[in-house]
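Every protein chain of the complex appears in place save one, which is left out.
And then chain A:
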């Protein structure tokens, strides 16, 4: 009997600003945002159409199939 195969590193498939991404379980919203910008303000993020305040980013662990939108202000209007 061989033991059931357990993947060494499971990954989660998520979408960040429309692009498919694979991340490790436990990855937080703060880590995903940090890859795109280090700006201390001017950025907002939503997970599955719900705004997550900046203060909660590091406590927000992402789940499989999460859709993350990370926005900032641009020229417009």
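The criterion applied here is as follows: a residue touches a chain if its C-beta (ideal position, glycine included) is under 8 Å from a C-beta of that chain, and two chains touch if they have at least 3 such contacts; residues count from 1.
Here is the rule we use: contacts and distances are computed from a predicted model.
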| item | value |
| --- | --- |
| Undisplayed chain, where the name is taken from the UniProt record, one of "Xanthine dehydrogenase", "ABC transporter permease subunit", "Aspartyl/glutamyl-tRNA(Asn/Gln) amidotransferase subunit C" or "Thiazole synthase" | "Thiazole synthase" |
| Touch residues of chain A, complete complex, unshown partner | 17-18, 36-37, 41-46, 49, 51, 53-54, 69-77 |
